[in-house]
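Missing here: one protein chain of the complex. Every other protein chain is in place.
Labels for the chains are A, B and C, by order of writing; each one numbers its residues from 1.
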Amino acid sequence: MDKVYSSVEEAVANIEDGATIAIPGFFAAGVPRVLLQALIKKGTKNLTLACGCGPMLGAAEELTQLVKNKQIKKVIDSYGLYRSATKGLQDPFEQAVRASEIELEVYPMGTLAEKYRVAGAGIPAFYTPTGVGSVVEEHIVTNIIANRKPKETRVFDGKKYVLEYALKTDYAFIHAYMGDREGNLVYRKTARNFNPVMATAGKITIAEVEKLVESGKIEPDCVHTAGVYVQRVVEVPRVSFAITID
Amino acid sequence: MDKVYSSVEEAVANIEDGATIAIPGFFAAGVPRVLLQALIKKGTKNLTLACGCGPMLGAAEELTQLVKNKQIKKVIDSYGLYRSATKGLQDPFEQAVRASEIELEVYPMGTLAEKYRVAGAGIPAFYTPTGVGSVVEEHIVTNIIANRKPKETRVFDGKKYVLEYALKTDYAFIHAYMGDREGNLVYRKTARNFNPVMATAGKITIAEVEKLVESGKIEPDCVHTAGVYVQRVVEVPRVSFAITID
Amino acid sequence: MPQKFQGLPREMIALRASREIKDGDYVNLGIGIPTLVSNWIEGKDVTLQSEIGMTKTGPLAFDDDVDQDLINASCQPVTELPGIAYFDIFDSFGMIRGGYMDVIMMGALQVNGRGDYAGWANPAARGMDIGNIGGSMDLCAGATKLFITMMHTDPDGGPKVVNEITFPYTTKGKVNMIFTDLAVIEITPEGPVLKEVFPGLTPEDIQSVTGAKLIIAPDLKEIEL
Partner (left out) sequence: MPQKFQGLPREMIALRASREIKDGDYVNLGIGIPTLVSNWIEGKDVTLQSEIGMTKTGPLAFDDDVDQDLINASCQPVTELPGIAYFDIFDSFGMIRGGYMDVIMMGALQVNGRGDYAGWANPAARGMDIGNIGGSMDLCAGATKLFITMMHTDPDGGPKVVNEITFPYTTKGKVNMIFTDLAVIEITPEGPVLKEVFPGLTPEDIQSVTGAKLIIAPDLKEIEL
């Protein structure tokens, strides 16, 4: 099935206020920035951005714009704040988090990776050793005190584990190096990161690709994300950006 | 690190009686037959073969030999018997199962896939919808009545799920199309199947590769199994075999 | 006991069932009659998934086209279609359980009127109460639409659409439609509805070889191929 859209605007046109969108990228690598820019242009409000490792620090301009437009309700991430507390003090996003205007829900990175993966794989919950011995085992870690719901733990073979749940999203924005019309995707080097798991987590998965090719042009053994997971494909120019998050 | 062994005999030399070995392959595709032959030659006894989808039907000669040598204690599989009950009646393996001389423990295929995957990923247990409404939700499905231990179920959001556990093995035999000295592996077409998950499930993972190459010769974006999971690599000739399991 | 009625050959059951597949569908076909459905989707924009680990599975391969590293989940050599993708088994079952298949077609030993079915073990024939589960339970767990294609009666003429299932269950309450050589039956909250019959047969004929009590559809018609 041909899943190609002619523009990013068209690809995001029906995203409604209040949507939860998975945003892949590991700091500056593999962030779907063109789709984020389309979302800013569209002005969708009340968004939850479900991230993995600070993609919005890599897309700092887009983050600041989204915050200024008051489009964000909540961010889920493992690394959502600048490393430097001093820099963070001046950051509009961190200011909004500190003022409880935006919720920041924090998980260990590997737990997040698995939450997205199982969401696409029909698994509702899993046990992980990660976070035991920290507040992560006790409750959901968030700046909004009322949302700190308790977590379950359980001992298997004498070792303690935390029960964590699947995280399915309404949409997933994906950044791929190459894609075909069926939605088969190939990522490049470390820009892969959260893209494949998030492609399976989105009910509607929209992939921006730097290179759109005809079906049959991707080496079948080297497809990273099978087209079955992708509902919309749109070709975008390669965006250059600064590699820093300090 | 150079993980290359000079022969399959050397690669399996220290496998002890009573070991559990993961055997990938989906019927005739991707079965580590040369390693199985080395295991027959070595005569290791009391083995548990942890399979995924009938690799021993694809390697029927090896299975019959292992049964005749009384090397097998137990087989774990989703599809361990011939499709035809008539053919099964004459099969030494099925006869041994019917006589309770060999245990056959049966899981749904996707549950097995996930059991191997989580074993390598430090996750002890997960919930799956698969098997609900069947005996699979009630207890471990095996021909040995005494081993039919009850399973837990749990309802999430009004839907019932079964708790299943990780399946870590002492060894994993892997069949790959290509491998480098670091143990990075590439599979070919549908011969991939259970190989990548089982490579992560084995405490010691031994890969037979049809083509051994120097490190750096495999396209880094197309590595299917990272070498970190592989402890031993051995080059083997490509074995041709009949594609049938009826 | 011989078969009471002569109906569609297996290939035609597959043809009828194939009518339920629409452009854009991702489809998984089980072993048996479901596999034959792949002969009837030419011209449709349909993607076949094989749980061994591929999407865009092509037609069966013969002679020089046979590649031992390229088989479907029934262990038959197949070919590639443009856009084919290979993936790991856990990814394959991830997409199956995760609900990415639009249509799943399976064979069965027994189906009842509540959408339960049994297909993985035949204790009578096998001499034990375990058998081959394969991917069937995962496919059921993730099914959006689950269709059963099978002969209406067993080799001895006994009903396979039964009142009570006696073989080990594959799943409960998931079957949407049943396609046999004699009839098309839809599972509804009210019970099994007879929608189509083999030309020349009456609802009473069908009921006579069916264990479950059938509801006759007001718009009952002949199976159209």
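Throughout what follows, a residue touches a chain if its C-beta (ideal position, glycine included) is under 8 Å from a C-beta of that chain, and two chains touch if they have at least 3 such contacts.
All figures in this text were calculated on a predicted structure; none of them were measured in a lab.
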Next item on the list: Give me the visible chains that the unshown chain touches, in label order.
Entry: A, B
Next item on the list: Touching the absent chain in the whole complex: find that residue among A:Ser7, A:Asn46, A:Gln90 or A:Thr244.
Entry: A:Thr244
Check: From the list A:Lys41, A:Lys68, A:Arg83 or A:Arg154, which touches the chain that is not on show?
Finding: A:Arg83
Checklist line | Per the touch definition above, residue among A:Gly122, A:Gly183, A:Pro196 or A:Pro220 touching the missing chain | finding: A:Pro196
Next item on the list: Consider the whole complex, including the chain that is not shown, and state which of B:Thr20, B:Thr169 or B:Asn184 touches that chain.
Entry: B:Asn184
Note to self: Applying the definition given at the start, please give the residues of chain A touching the unseen chain.
What the structure shows: 26-30, 52-54, 58, 78-81, 83, 85, 88-89, 97-98, 104, 106-111, 113-114, 116-117, 128-136, 141-143, 177, 188-194, 196-197, 224, 240-241, 243-245
Checklist line | Interface residues of chain B (partner: the chain not displayed) | finding: 1, 117, 119-123, 180-182, 184, 200, 214-216, 218, 220-221, 223, 226-229
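The criterion applied here is as follows: only the chains that are shown with their structure count from here on.
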Check: Chain with the smallest distance from its CA centroid to the overall CA centroid?
Finding: B
Note to self: Among all chains, whose Cα centre is located farthest from the one for chain C?
What the structure shows: A
Next item on the list: Would you mind pulling out the distance in Å between where the CA atoms of chain A average out and where those of chain C do?
Entry: 38
Next item on the list: Would you kindly tell me how far, in whole Å, the mean C-alpha position of chain C lies from that of chain B?
Entry: 28
Check: If you look at chain B, which of its residues touch at least two other chains?
Finding: 114, 128-129, 188-189, 192, 224
Checklist line | Residue numbers of chain C (touch at least two other chains) | finding: 54, 86-87, 90, 93-94, 96-97, 141-142
